[in-house]
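Removed: one protein chain of the complex. Kept in place: all other protein chains.
Let's turn to chain A:
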């Protein structure tokens, strides 16, 4: 009866010999007192504490479905993309049977990464330290000086640790270390209806516009994830300059922009999405706007989706995948310690878009979002501001307010699941409720043996 922190997913086949990790290395803290769902309060220590952060990696990231890549990044066997699940480096690749698979990017010998390129095409992943080489199935296929190992050495036992479950939804690839997860589709629940507003415009689906924007931010990953789940509120102030730049020269943003009405979805899995429902919703590239066949979209997706989450808004799939439907911007907030995150952002477009429409969408996105975008520049400023001062003893002890829209959550008869007002912290409260519950629940790797 040991409580251990050793992975029991794909790595259960990995020999551990007499190794036993003491449970004290992974002491868990009861976080019940850090999230007050009914009162709409949050203890700021959730953004700063190193021990809580390690617990997040164990209990929030390790058991959850995490976004890996877009299917369009893989066309032929050996195409690969390297990313992270929590702080774990992974290789995502297409095997010879054209299945998307993911492996821990760490040599089983001394632990170096076996792939240090961001993306590319290869037959094998070879460690540059001693030369152990792994094929697209993750199998160890070459060991220099293998005769130096004892008879008992079996290469079959020393393949790359595989992410046990990789599933896709509408072109989005997710993986989880959880050996027995609920399916990706089930865990998305009603959130899938909202995601389809961006991903399912027609039968052809979406493709990635080449490359991933990556940048670092001083700020806890939850600051960004919760904002994309719950926070339309910040738009008018944080992005005042961008709204001014988008308004006709010499004029202020239209009243209908500043006082939008809309809804905000939230669910028990911590997912959230907000969207205005004003018919003059779009403020994106007009080329894209003109190209879209709204009648066909209404027939396919229904009025409520077209007048809502299709045309604008924000969303987070718990824990750290977010997107902006109008921009076609997908992003992962990679945790890098309690005080730092790395943002990886993709731009997707409808595959059916002609080149000039794709280009308009791409340029609109890079000029508004991404590190130089006129909107996103100011988000980075806010998050680093919140984080920079949060280690002060008194500062850290002052509760934060998540009370907007308290009690407004309801089934609205038009959108699936539970929605609140556009200006609301409902999805923020749901996000931290889910976070608290996962933090207080032993994960698969802690179960008694």
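Just a few scattered comments:
To be clear about the criterion, a residue touches a chain if its C-beta (ideal position, glycine included) is under 8 Å from a C-beta of that chain, and two chains touch if they have at least 3 such contacts; residues count from 1.
The rule is simple: contacts and distances are computed from a predicted model.
Of the candidates "ABC transmembrane type-1 domain-containing protein", "Phosphoenolpyruvate-protein phosphotransferase", "Aspartyl/glutamyl-tRNA(Asn/Gln) amidotransferase subunit B" or "3-phenylpropionate/cinnamic acid dioxygenase subunit beta", the chain left out of this view carries the UniProt protein name "3-phenylpropionate/cinnamic acid dioxygenase subunit beta". Considering the whole complex, the residue from A:122, A:142, A:155 or A:287 that touches the absent chain is A:122. Contact with the chain that does not appear here is found for just one residue of A:238, A:271 or A:390, A:238.
When the full complex is taken into account, the listed residue touching the unshown chain is A:212, out of A:60, A:92 or A:212. The omitted chain makes contact with just one of the residues A:63, A:274 or A:380: A:380. Think of the hidden chain as still there; on chain A it touches residues 116-122, 209-218, 237-238, 240-242, 244-245, 249, 342, 347, 359, 362-363, 366-367, 370-372, 374, 376-378, 380-384.
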